[in-house]
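Heads up: the structure comes next, in structure tokens.
With one protein chain withheld, the remaining protein chains of the complex are depicted in position.
Going in written order, the chains are labelled A, B and C, and every chain counts its residues from 1.
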Amino acid sequence: MTLVLVATALLVASGLGAVVIQSPRWCNAVGAGGAVGGCLLGLFSAAHALIDSANESLRVAWDVPGGAFYVEIDALSALFLLLIFGLSALAAIYGSEYVRHYEHKKWLGPPWFFFNLLAASMAMVVIARNGLLFLMAWEVMALASFFLVMFDDESEAVRAAGWTYLVATHLGTVFLLVFFVLAGQARGSLDFDRLGAGSAPASVLFLLAVVGFGTKAGFMPFHVWLPEAHPAAPSYVSALLSGVMLKTGVYGLLRTLTLLGPPPAWWGWLLCGIGLTSGIGGVLFALAQHDVKRLLAYSSVENIGIVTLGIGIGVVGLNADVPAVAVLGFVGGLIHIVNHAVFKGLLFLAAGAVVQATGTREIDRLGGVMKLMPWTGSVFLVGVVAICGLPPLNGFIGELLIYLGALRGVVTPGSVVAVPALVVLGGLALIGGLATAAFAKVFGVVFLGAARSEVAHAHEPGLTMRAPMIALAVGCLLIGCLAPTLVRVLVPVVAGATGLPIGRVAANLSPALSSLRAVVSCALGLLVTVALLVGLRQRLLAGRHVERGPTWDCGYAQPSARMQYTASSFAQPLTELFAALLQTRRQIVTPAGLFPRAASLQTSTPDICTTRVYQPVFGAVGRGLFALRWLQHGRVNLYVLYIALALLVLLMWKLG
Amino acid sequence: MTLAPIVQVGLPLLLAPMLLSVINRTKAVVAGRNGQPWLQPYLDVLKLLRKGAVYSGTTTWVFRAGPTVGVAALLVSTALVPFGGRPASVAFSGDVIVLAYLLGLARFFTVIAALDTGSSFAGMGASREVTFSTLAEPALFLALAAIARQTSSLSLSAMYGGVGVGTWAVAAPALALVTGALLVVFLAENARIPVDDPTTHLELTMIHEVMVLDHGGPDLAFIVYGSALKLWVLGALLVGLAIPARTGNAWLDGAAALAGMAGLAMATGLIESSMARWRLVRVPQLLVSACVLAALALLLMLR
Amino acid sequence: MSTWVDTPLVLVALTGLLLVASSRLTRCIRIVAFQGALLGVITVAVHQHEFLARPLMLAAAIVALKGAVFPWLLSRVLREADVRREVEPIVGYISSLLLGTLMLAISFRLSAQLPLPTPAVSSLVVPVALFTTFIGLFLIVSRRTALMQVLAYVVLENGIYVFGVGLVQGTPILVELGVLLDVFVAVFVMGIAIFRINREFDHIDTEQLTLLTDWMS
Partner (left out) sequence: MLLALLLIPTLAAIVAYGVTNDAVRRLMLVTAVAAHASVVAATWATPPASLFGGWLRLDALGRLFLSITAALSLPAAVYSVGYLQRESRGVRRDFEEGLWFANAPEATFTSCLLLFLAAMTLVTISHRFGLLWVAIESTTLASAPLIYFHRHHRSLEATWKYLLICSVGIALALLGNFFLAVAASNHGGAPIPLVVRDLTERAAELHLPWLRAAFILLLVGYGTKMGLAPLHTWLPDAHSEAPSLVSALLSGALLNCAFLGVLRAQQVLVAAGQGAFGQDLLVSFGILSMAVAAVFVVGQADYKRMLAYSSVEHMGVLAVGVGVGGAATFGALLHAVNHSLTKAMLFLVAGNILATYRTKSALEVRGVLRVLPASGALWVAGFLAITGSPPFGPFLSEFTILKGALAQGRVVVAGLYLALLAVVFVGMATVVLRMAHGAPSAPTEDTPDREPLLAIVPPAIIAVIVLVLGVYIPGLLRDAVAAAAGALG
């Protein structure tokens, strides 16, 4: 407990230190060093708390209305702390080299200050046990991340993205304010253990929480800030935002579920619905993007959707009192949270390396990067395999558990559980296929084939940037192989989240554990087979005639690199299928005449929620407000008339 | 009976290529030719294994890894598939998903290997491949979920062990729908007419073939053998449902299943020689309708 | 006895209507001055039978200020700022008159709704006070020149004063004098302001003082 607080304090202190220090090199060192140190400290204590799941809490009176400095580490918090500190440390290491490019043109103090503040506030969010404390940490987190998003604010796009993010997160917080106030009325205290559905019905609280936390987590209708903010931020920050900050929203939702007592069935259905929308919608928009970081951001929406599917089916199970389904759903969701933190962090870091080396985020301008940046390319491939949920890497584990939960739901008699379970099953399958398409596209077009442009001078980043990526890639494999252990560690977490007794959770998880062991053996079998085949291949080719040549050009002489299949053409068949949802915009200039001019095709897929919902609404409000501006016309007589009328109206109203 | 497990593991590895030649023979017969020798696929594989290789300058290790990983995934997946009513050598609850995702892994590596060549045709094929498999995936899952629901068990072996004549007696219509769905998946995943034409020579119309154009030597051998294995795996899923011979006598059931596989191969051949490849835009309709079939089956079971 | 009070009260009301209808600034100033004098009369009339120093002092102050000083001050401004002598109404005289009578009605209605806790010296006090106040407000709203608005402000104050002197016995002289002083300063400061406005803008038409606005800005 104290250790975590010390770690948080260290983070904040080093952040301040980075601001006061003038020399850029030292400021960089202090910022990154402090971040890493603090995170390691926190990691240690969080791991400790998770292993021998012992709840430590600390409550200090605090002189603000309704507030108390009340913090606690239970299994759930410990899990999230682990992610937060772990990824923050890696991101900080990576960042220390990443920001060196800006040393000469930027003051690095503020970025480091806000980075460390972000890490600290996220930690505070997951250990806070008092509504006010939570809200403060929550808002500090939002602000710190906002300033990080604004890192290179000369660009108009970045400023717009920052604005969107700030507005979205603020509006989300408004719902949380109401949520905590209403929940606090039950027993007249904002401490979590006294919150509950008292004056307001539980369902109202639940909906408030879904909107409030969902905005942060990136649930589909409220996700619009996400594909703007994540590309705008520097990559190590995007990694942190996507990897863990979104998860604080899920954390909040899980906490809420523990506060509100036994859930009605429709909560589960709602969550399943949200998960399905976010999952399919997210991956479809990811498929349609040209900007690699934007694509990754949308895929975060998708993965949050998968997590929500897990939680949703879990809630359905809880409600129908089918603990097997409930436990599998929750554990699947939690493990997917962990996995997503790992591989999405990895993907953002690798993408960042490519973007910094080539100076473009346009997928269609890249290509053949694998040859120039083999390390980055290989770890990116690992991340891609993982995020597509393919065995033997970690991504598969989480999805497998959710699938298992869904299957169990399908085979449970009756249709209360079976129907949502089927939805989850079909949805996951579709999402999986689309994700494979999307990531085959991004990996294939960016790293494989022939270089298109802009990549000539690209080169591998330094060790400080490579090390974190490699660490994360190893993590993907390890989690994949140590899945049973991980699940066993998560038992208390699941117990905390579902409110089921630990024994029951463990009992219901044991079949899943045996399957996982089998899966791991399959995975090992696969690896062995691959190894054997590679050996065989070597033996066969040894001494045989192996030559290099051009790609078979199907009869075209001199195919140029620009004739390669582009990302948009790769995705075109699928985007065609879902055109109704994506509404991709095309500007096409077809070749015409005998000697045609240069023809061109441009496609762009803006977010449908932004274009169809938010922009119209905001526009309407703005116009409406502008129409009222004549009130302040500047004629003093009429101003006095206002006063007279107000007086007259009041006299008539109150006395007449 | 001690050799049963060996047979069980050996059978697919041994007989999978035979399915290819059965299909080819059928088509030849229908076309009035006498067709290639029965062992042609085996000979092809062996010949390719003995050849050298040519690699495009644009490719990287990903290109070389593609076929290896693909065939490895398929080899492992054969161990998961029950045959002839006997449980598979590896069986656990949820192996359905592992199977599906192993196929996915194989496909994914084939696709990125194709993209590694930088050829626009390979890219085109890859794009079509992912499109169709994306739509085939839910159909497969829903179909298997239906069987799971019917037999209320979560592992392939238990599911297929549970499907018997009795099951058909109670739920014939639902199972028929599931069979239909599985058939479509079988054809689509194995790049067969009406989804894809393995014998075409026009790159523009190819899907699976064009992706492997650049491979040669052992890699191509792996690919050919892998596709045979895939044929076997999905075929076994289909046959295990369609031929519910569960006498308990391993030899009888096995024989029935083998007959079923042969029948499936011939049916494929007949389909291929009786109809043409559909236009690409129509293929999704076929796959979606497969999903609908499976969903319908589930509805029948849920009520 | 109430005739002593009623007559000036009625006169005050009449001056109000007169003011609404009159078109020349100089005339308006005189009318307001007369009104001020009337207030003095009322002050004395209210406390007629107990012959005290206090009401007399007050009355003297009133007459001095409202009857003499303000008019002098304003007419001086008028002379300094050689502006057109018209009132330049936004609302025409006839309609102003009609509105005036309407306001008279309203003020009687309102006073009917507010029964006095203690019997007043005259039943006319409340309506006349309210009426004069309304007239003041109305003039501020409906006249263009800044000078006229200051005048209107004085009228407004007059109405309030009528109310105070007619109904409120308790208020100690200190407050009343404070009030008077205050109004005096107010008018004085506004006079200066007008003076400057005239110098800066060469007019005292407040209709044209519309630089500061959020409309079409």
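Basically, a residue touches a chain if its C-beta (ideal position, glycine included) is under 8 Å from a C-beta of that chain, and two chains touch if they have at least 3 such contacts.
Bear in mind that the values here come from a model prediction, so they are computed numbers and not experimental data.
For the omitted chain, the shown partners it touches in the full complex are A, C. Checked against the full complex, the candidates A:Trp163, A:Trp266, A:Trp375 or A:Phe578 give a single residue touching the omitted chain, namely A:Trp163. Take chain C: the residues that touch the chain left off the picture are 113-118, 133, 136-137, 140, 146, 149, 153, 156-157, 159-160, 163-164, 167-171, 175, 178-179, 182, 185-186, 189-190, 193, 196-197, 200-201, 206, 209, 211-212, 214, 217. In the full complex, chain A makes contact with the omitted chain through residues 62-66, 132, 135-136, 139-140, 143, 150, 153-154, 156, 159, 162-163, 166-167, 170-171, 174, 177-178, 181-182, 184-185, 621-622, 625-626, 628-629, 631-632, 636, 639-640, 642-643, 646-647, 650-651, 654-655.
Just so it is clear, only the chains that are shown with their structure count from here on.
Contact topology of the protein chains: linear, an open path with no closing contact.
Chain centre most remote from that of chain C: B (centre = mean of CA atoms). Centre to centre, using the average C-alpha position, chain A and chain C are separated by 70 Å. Among the residues of chain C, none is found touching two or more other chains. Touching two or more other chains at once is no residue of chain A. Chain A meets chain B in the complex at residues 367-368, 370-371, 374, 377, 381, 385, 388-391, 396, 399-400, 403-404, 407-408, 410-411, 413, 415, 418-419, 422, 425-426, 428-430, 432-434, 436-437, 440, 443-445, 448-450, 511-512, 514-515, 518-519, 521-522, 525-526, 529-530, 533-534, 536-537, 540-541, 544-554, 559, 561, 563-565, 569-574, 577.
On chain C, the positions that touch chain A within their shared complex are 90, 110, 113-114, 134, 137-138, 140-144, 149, 206-207, 209-217. On the chain A side of its complex with chain C, the touching residues are 629-638, 640-641, 643-644, 651, 655-656.
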